[in-house]
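A single protein chain has been omitted from the complex, and every remaining protein chain is retained in its original position.
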Amino acid sequence: MAVETFRKNMLAIVLFIVFLAAAAVFPFVFGNRYLNRVAIDILFFAAMGNAWNIIGGYGRQTSWASATFFAIGAYTSIMLFLHFETSPFISMWPGMVLAVLMAVVIGLPCFRLRGVYFAIATIAMATISRQLLVYFSDFTGGNLGLSFPIIGPANPLYGPANLLFSDFLLRPYYFIALGWMAVTVVIVWVIEHRMLGYHLRAICDDQDAAESLGIKSSVVKLKAFIISAMMLSFTGTLYVFMLRIVDPETFASHEMSVRIAIVAILGGMGTKFGPLVGALVTIPLLEISNNYLADLGHGGAGWVLYGLLIVVIVLFRPNGIVSLFDSAKSLLARNAGKGKSGGEAGGA
Amino acid sequence: MVHNEVSGEKKKVFEVVELDKSFAGVHAVNKFSFDVYEGEILGLIGPNGCGKSTSVNLMTGVYKQDSGSIIYYAADGTKHTLERQSPPMRARMGIGRTFQTPKPFSDMTVFDNIFAVAMLYNKSLKEARNVTEEIIEFAGFRQIAGEKSTKLPIEKRKWMDMTRVLATKPRILMLDECLAGLTPSEIEESLEIVRKINRRGITILFIEHVMSAVANLCERVVVMLEGKFLTEGIPANVMKEPEVIKAYLGEDYAV
Amino acid sequence: MLFQVIVNGLLMGGVFALIAVGLTMIHGVMKIVNFAQGDFLAMGLFMTYGLYAFMPEHSMPYWLILPVAAGMYLFGMIVFRFAIKRVLNTGDSNYILLTIGLSFMIQNLLQLIYGADFRSIPVSDTFRMGSWEFLGAMFPISRIVAFAAAAIFVVFVNWFLTKTDIGRAMRATAENRAVAESLGIRGGRVYVTAFAIGTMFAGISGLLISPVQMIFPTAGVPFGLVAMSAMVLGGLGNIKGALLGGLIIGLVESFTSTYVNIALAPVAVNLVLVLVLIFKPYGLLGKRRRTA
Partner (left out) sequence: MKKKWLISAISVVVVLVLALAACAPATQAPAAPAAPAAPAAPAAPAVPAGGGALEPVRFLVFAMMTGPNAESGRQVQMAAKTAEWYINEVLGGFPSLGGRPIHLNVVDSTSDAAQAPMPFEAALQAEDYSVVIGNSNSSIALTQLPIVEAHQIPMITGAAANIAISQQGSSFSFQPAATSRAFIPTQLDFLEYYSGHLGIPVKELRLGLIFADDAWGTDNANNTRQQVKERGLNLVFDQSYNVAAFTDATPLITALMAADVDVLLPSSYPADLSLIFTAMGALNFNPLVVGGGAAMTWPSLYADLGDAVNGLTSVDSWVSDQTGAREHEGWQVMNDWYEEQFGEFIPGQAGPTMFSIMLAYSAIERIGSDDPIAIRDELRVIDETTVDWFKIPNGVGDFDNVTGLNTGARAVMMQWQNGRPTAVFPPEYAASPLLNPDTMKPFE
């Protein structure tokens, strides 16, 4: 089977490997801290987009609670580090466990709901958890957030063990992000070809039919939600050690959930490479427009453009940017004269 | 672990007693009782809106009955009283069904449609694969196995629905109006498939309002009228009964 | 005290209700949730602010209701024709994303044009801070006006939906577009009207709160979210539900803020929402729609 699926996805896999290779040399080609920083964000958001995609794309359950899990990972790690100097490699596990618990708490009530009711319920849940983060400020630091002091090479805590590096070009963080992003793609790829993937797609195609055939939709969704939550929490741990500050306003906010989902939806829901493509398009665009349009009027022009991009893509490419590739691919396929069935094209 | 009650020589699959269900005042199913015996093709007939589909939805757990009992006898003779088991749980007990409108997983190929289900009922993906292949053969879907199910014509979708259920290794299969909107020739093929499925030892509950179709498929029919049990028996005799004819007045016999 | 708390809750709830009713008009007919509703409200605020410059000193802003309503109605029509129309019946994620995109654009266009300064319209202090005392509770004048107006509009909508042809057409379309069109109802026209009215209500809500609400590009955001909760709480596509939802949320907010802790008000509101959805997955007055 593996062989067959490989053949199916040959083009996609080759492209991905090429991308990874290019990405691997990127930081050495341009020794540019800012570009690396942007790239790191692209990769982390692609990773989070992949996580969201499992439940939101393949399962078509538009969840707006992503930021909650992201924040859980970030907070657990930074708190354990501040109080017990725990290495992120250890603290990421309790983080993921908490994320799973939270996923169950949010999922159990919400997966009984369909469509918009689900979306709004997740927003409500996310708001509650964010507000509680703020309220119990005694140990979450409230909206002050938590940040840890600058730790230089002199400090014993400095070093890979705590994901603390001082490379001016941020390369260590870049490769951490790149590696993790690649892993998330693989995770999604595996899920897609396992029972979970099939059942998620079955459910979002026709929940009643799926249930009549013995597929327990709420269980399947919950599984997907849990996996997605763990991935987000993991990303939170990695991200916070690069940013070195965590606060609810930025990590647990509704905006963060939106940005995560946008990356995946614009790129292409229910496709392995959609989130990556989405991140590769939206984040640089935002950066460029912010850099060049910042002085226009009273500012904010960059975000206007961002909004416009979203609107335009939704209108022209309702299946996301990757659908462009698919059209191109099927065109090639037709020219090559062999009909192929959507390898990369998962999304409906 | 009650022993399987034997009526005549046939084992029961379903024993529906005094089933009752109302929606916002509308009394859809009214003290409706009937039995389904192992291996038979039972026709459940009656004019449109007489509660046939509702009964199926009650038996498969889509709705919960207001009162009355649904008893299901598993293959090993175990007796299950169906009350609040969810549709998936019932499906896993061997209760299969199709819907009036075909519900393929449009995003998937025909093969994957069946494979997705087979995975659930087989240990390894390999077994699942074999089962799927077997069903594809059985249904004669060889050449369309790779097609996206949305691309299929209506009758093929219906047949795929029917055969997809086989992946759940069902004990009984409830076919809800599976002939609606088909041409005579397609109807013939459909009936043939139903018979083939039945020959695999799967009991069939065949819901239909078109009498003639039922006549040459079922050895036994139950007639429903306004949610109530009207009569049952061999199709030929049943159709002679005056109240049945009355019930069907204005109904369209032809197909 | 208790009476005052109830008054506070109801007065604010009334405004939430009006925004929620706007959302509901839209969802009821075309089954989409407008995530930019709050920003439409902000536009209403800015329009009021802009037009108020032409009014005599310290006059009431309510005279502006016609131009603001008309402007927002037109705006709604155009947005629908050029954008919303294309994502109808194409799945949740599309309209959600589209309206979020719109929301980004509106917020930042406002920022681009006006900057983010906090503005306010200079209504007379007596009117702005004044209030009537009744049964020992204080009724802030501007909020009473807002509440009354909201009430009138909700009544108007009910009348509109039940008595006018276009209203009946809307209800028919909401039930089943195919059937409605077979009866000769032009779905497109109904849709655009519904969306425009929804937009208009957001704008009017903006106008109504303008005397007490400061005016800045992101002013609408909290209202948008609250209105969404109100609509879902009451049951999607149900006008009375939206009204009920708005009032309930107003009361919950008021009670938690006064008796428990204002920091927990958002928690309480969302908790109520989730609890309601757990026990009534389709909202308080919502009917189950077979999604299959």
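Residue numbering begins at 1 within each chain, and the chains themselves are lettered A, B and C in the order written.
By our rule, a contact is a pair of C-beta atoms (placed from the backbone, for glycine too) under 8 Å apart; a residue touches a chain by one contact, two chains touch by 3 or more.
What you see is a predicted model, and the numbers here were worked out from it, not measured in a lab.
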Exercise. In the intact complex, which of the depicted chains does the undisplayed chain touch?
Worked result: A, C
Exercise. In the complete assembly, which of A:94, A:115 or A:299 touches the absent chain?
Worked result: A:299
Seminar exercise, completed: Full-complex touch with the removed chain, picking from C:33, C:161, C:225 or C:244, is C:225
Seminar exercise, completed: In the full complex, chain C touches the hidden chain through residues 1, 4-5, 8-9, 11-12, 43, 46-47, 49-54, 57, 71, 74-75, 78-79, 81-83, 86, 102, 105-106, 108-111, 113-122, 125, 128-131, 138, 140-141, 143, 212-214, 216, 218-219, 221-223, 225-226, 253-254, 257-259, 261-263, 265-266
Exercise. Since one chain has been left out of the picture, which residues of chain A touch it in the full complex?
Worked result: 32-35, 37-38, 41, 131, 134, 137, 141-145, 147-151, 166, 168, 243-245, 247, 249-251, 253, 255-256, 287, 290-291, 294-295, 298-300, 303, 308, 311-312, 315-316
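Following the convention adopted for this analysis, only the chains that are shown with their structure count from here on.
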Exercise. Between A-B and A-C, which chain pair is linked by more C-beta pairs in contact?
Worked result: A-C
Exercise. What is the distance, in whole Å, between the centres of chain A and chain B, each centre taken as the mean of its C-alpha atoms?
Worked result: 43
Exercise. Which chain B residues reach two or more other chains?
Worked result: 103
Exercise. Got the chain C residues that touch at least 2 other chains?
Worked result: 292
Seminar exercise, completed: So, in the complex, the side of chain A touching chain C is made of residues 56, 60, 62, 109, 112-117, 119-121, 123-125, 127-128, 131-132, 134-135, 206-208, 254, 258, 262, 265-266, 269, 296-304, 306-311, 314-315, 318
Problem set entry | Touching residues (chain side chain B, partner chain A) in the complex | 60, 62, 86-89, 91-92, 96-99, 103-109, 112, 115-117, 119-121, 125-126, 129, 146, 148, 161, 164-165, 167-168
Problem set entry | chain A-facing residues of chain C, complex | 27, 33, 83, 86-87, 90-94, 96-98, 100-109, 111-116, 217, 225, 228-229, 232, 236, 263-264, 266-267, 270-271, 273-274, 277-278, 281-283, 291-292
